[in-house]
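What you see is the complex with one protein chain gone and the rest in place.
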Amino acid sequence: MIIVLKSRAPQKKTDELIDWLRSKQLDVHVSVGHYQTVLGLVGDTSRVDTDLLTGLEIVEQVQRISEPFKMANRKFHEEDTCVSAGPFRIGAGSFAFIAGPCSVENEEQIISVAKAVKEAGATALRGGAFKPRTSPYDFQGLRADGIELLLEAKKETGLPIVTEIMNAAHLPLFEQVDVIQVGARNMQNFELLKELGRVNKPILLKRGLANTLKELLMSAEYILAGGNEQVILCERGIRTFETYTRNTLDLSAVPVLKELSHLPVVIDPSHATGVSRYVPSMALAAAAAGADGLMLEVHGDPAHALCDGPQSLTPEQFASLTKQVNKVRKALSEG
Amino acid sequence: MIIVLKSRAPQKKTDELIDWLRSKQLDVHVSVGHYQTVLGLVGDTSRVDTDLLTGLEIVEQVQRISEPFKMANRKFHEEDTCVSAGPFRIGAGSFAFIAGPCSVENEEQIISVAKAVKEAGATALRGGAFKPRTSPYDFQGLRADGIELLLEAKKETGLPIVTEIMNAAHLPLFEQVDVIQVGARNMQNFELLKELGRVNKPILLKRGLANTLKELLMSAEYILAGGNEQVILCERGIRTFETYTRNTLDLSAVPVLKELSHLPVVIDPSHATGVSRYVPSMALAAAAAGADGLMLEVHGDPAHALCDGPQSLTPEQFASLTKQVNKVRKALSEG
Amino acid sequence: MIIVLKSRAPQKKTDELIDWLRSKQLDVHVSVGHYQTVLGLVGDTSRVDTDLLTGLEIVEQVQRISEPFKMANRKFHEEDTCVSAGPFRIGAGSFAFIAGPCSVENEEQIISVAKAVKEAGATALRGGAFKPRTSPYDFQGLRADGIELLLEAKKETGLPIVTEIMNAAHLPLFEQVDVIQVGARNMQNFELLKELGRVNKPILLKRGLANTLKELLMSAEYILAGGNEQVILCERGIRTFETYTRNTLDLSAVPVLKELSHLPVVIDPSHATGVSRYVPSMALAAAAAGADGLMLEVHGDPAHALCDGPQSLTPEQFASLTKQVNKVRKALSEG
Partner (left out) sequence: MIIVLKSRAPQKKTDELIDWLRSKQLDVHVSVGHYQTVLGLVGDTSRVDTDLLTGLEIVEQVQRISEPFKMANRKFHEEDTCVSAGPFRIGAGSFAFIAGPCSVENEEQIISVAKAVKEAGATALRGGAFKPRTSPYDFQGLRADGIELLLEAKKETGLPIVTEIMNAAHLPLFEQVDVIQVGARNMQNFELLKELGRVNKPILLKRGLANTLKELLMSAEYILAGGNEQVILCERGIRTFETYTRNTLDLSAVPVLKELSHLPVVIDPSHATGVSRYVPSMALAAAAAGADGLMLEVHGDPAHALCDGPQSLTPEQFASLTKQVNKVRKALSEG
């Protein structure tokens, strides 16, 4: 960490700051220039609050050199992490296809989709029971009943299930759930993240609509720091001014996150684009970029398509897509 | 609401859709063009889920004409709402100065700030007890103890207090709190909003970092629909590419929100700019634009400034600012 | 195009508007609802100025159904366009590798890079002679001399050359240039676009930093409408709040542009990410997404790397990348 002091910082204040930093077990290297003094801090700066420092009257600028996340950081954990739950595996060479409908609607629907996506190559079933909706008047999901139906589908097909939590108070309902999802809108619901740090199952953490990758990693750090080492990072599109797609899928997240962290990275092109026609090319791109998995909306029965979002693939489209994705992955792995 | 059908939408599917819409108590006006058919819906469309409609195979586009919020909508509630809590008033002509430190730190600090801001014209005391922090390693606030200290300051000065909630499970701690704040990161924590809809005290709802004004109003609608009619809307800066300021204060929020809704609008220039030197001009601008109040960071004792953010005013700066703000308001009210 | 009238639009004004629209050779379908009247326009609406209509007192909203671009529109030109210049081909199945240094610096440099990239599979040589720089004090390129050196490299290697124009007055210097590039900052320099519409060679048009895909297509339309049908669209990253990458590469541009238009689409991951380590994965992703070509920064001689940007690949990295890209393309083309 580098602290640039203001050009007229009084010596007394400067010395006080240096003493205070040293009291925090940090080495402080002082470089005095004509116009400014620069302090270089060496040691564990992840616990130094840059906002506090920036707030000091004598400070011009504070610049982190090392990243503020530690347990998520590849520097301290070189190998890729493989996150697993029963037969489900993602990361360190295992590629995951997490597929299913936007919302769980009824037993017939979820079981027929589950069978269809399993047949087509899915390694996990997704489905929303608790649905975050912008409007209080929109369908809020089947909630507890939705979880029950997902567990039915799991029993029927053996597929591990992934579903979203919106409230730590609902955790008892998630006991049989294999992977708990944190939605984009809750990425910085720190109280929820802390609770999930005490849970003993994988957490799929979605990037917020306007959050940086550093913030995503800091939110992962909340979970890891709580003791839960099973975190999957998910890019699902960020908000920009473009309107042809619902959000802008930031695929650079893949190489950036893989470089900075050892955690697996999954891409959700369905929510990112909001348009099913654009999903296959973005899914192939994600695989080519080196993602560890895909999260895709697939609806089961075109006859009931009223309740599926415009971003859903049919089971046939999904089956064809898994084959294409595997071809791309195979081509790239053959040295 | 207008639904544009695809150019080759089969008649049978079109008729089914029209029947289904009519079964929802909506009038459907059909306009058949050479290339497309347009359905105009009249009735209470706030409960129609546009995502579902957009997902239909035969639909090209769905366009809302009327706003999806109802209780927050000025069309159904022409007069300005005045939100109050004890002596605190905001809206319908009452202007609020909500001032205080970023975080509550100790008894001496919060009481001395409270006295200072009261003296300088504040109508409420703000102070963070539960602090949302990007990093799990940063100071998380004094939490329950912080609330206790705020209540001490209230007893000492008579100032109503405003403080942030991060978890519905903490509600019992907020019983004596006058106004409960929902932070930007929780603006779409719908489970929390639902709980606050059942609370009988004002909620100050901050706009999320990348949320539209429509989404802010929809989140207010969650609270209002729950039965709590006391909502204050707060603009606190949105995320853009600009870097000289921490966020970009969107002051157009004032005329837009005042036009669309009857709820009071408060502006937080401290968080928006992140730089105390820029706060006074943005506060004056907010008052000139017609805001109903200001939320400002003021630190009490420069000697302990280490823990105050770079966006805090001194009590002297705050006192001088309240005078200027009142001058602007007076100049504009004199016809 | 759909025009929604305000609820209290006077009949006389409404009739005047309808007459005026019909005088523009448009069919107007009127749909009268309880609360609003909707006009559906059929005919060539690309020449209707939506700003003018929106400005009318009686108009609530104007919504285009058909796209405002015509010559760039796939609806009126179903087959993919192949743009060519001498041996250079892009689109309709031809994939282009456009590679070279950020700036042309001297004869030795550009010729050695040209040879290296040709050897590694490049189908065209890029290199900046006129350089748009944020600061007037930064290196502005070799300008006319740079073009000369590019032509030397072309003579030496046979590679077609692609280089940027910043001023229509420089057009005479570009006579031997194969493909003229319009940079992101000039995407809406309409005067320049009009001039390039009169030129008889391919134009590579880069998307502006904050421009929508519709605006990119409208800028292409300026060139096409002028008579030049050889336009290549280029996505090179848009500006967001993310900071690990210089810009955010919007790869969804590929399926969106390929759906809306027949023009070839090239991706520039070098400028988009600004970091050479992230370029290969983004290049592979672009190929998997269905792009028609890649534009890549390659520097020739590591010993002179001082003048190359942090986003440049070495010739070895580029050679390895072209092989990988071809593998992905082959895997996907094998049905």
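As written, the chain order gives the labels A, B and C, with residue 1 at the start of each chain.
Everything that follows uses one rule, which is that a residue touches a chain if its C-beta (ideal position, glycine included) is under 8 Å from a C-beta of that chain, and two chains touch if they have at least 3 such contacts.
What you see is a predicted model, and the numbers here were worked out from it, not measured in a lab.
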Among A:16, A:60 or A:107, residue touching the chain not depicted: A:60
Contacting the left-out chain in the complete assembly, out of C:28, C:99, C:147 or C:166: C:166
Listed residues C:56, C:151 or C:319, member touching the removed chain: C:56
Listed residues B:90, B:251 or B:313, member touching the removed chain: B:251
Touching residues on chain B - with respect to the absent chain: 210, 212-214, 238, 240-245, 248-252, 254-256, 259-260, 272-273, 277-278, 281-282, 284-290, 324, 327-328, 330-332, 334
Chain not shown, touching residues in chain A: 2, 4, 27, 29-36, 38, 40, 42, 60-61, 63, 65-66, 239-241
Chain C, residues in touch with the chain not shown (by the definition above): 46-47, 49, 51-52, 54-57, 68-69, 132-139, 166-169, 185-186, 188-191, 194, 208-210, 215, 218, 221-222, 225-226, 238-239, 305-310, 312
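The working rule: only the chains that are shown with their structure count from here on.
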Chain separated most widely from chain C, comparing mean CA positions: B
Intercentroid distance (Cα basis), chain C paired with chain A, Å: 31
Chain B-chain C separation of Cα centroids, rounded to whole Å: 40
Per-residue overlap in chain C, given as positions that touch at least 2 other chains: 240-241
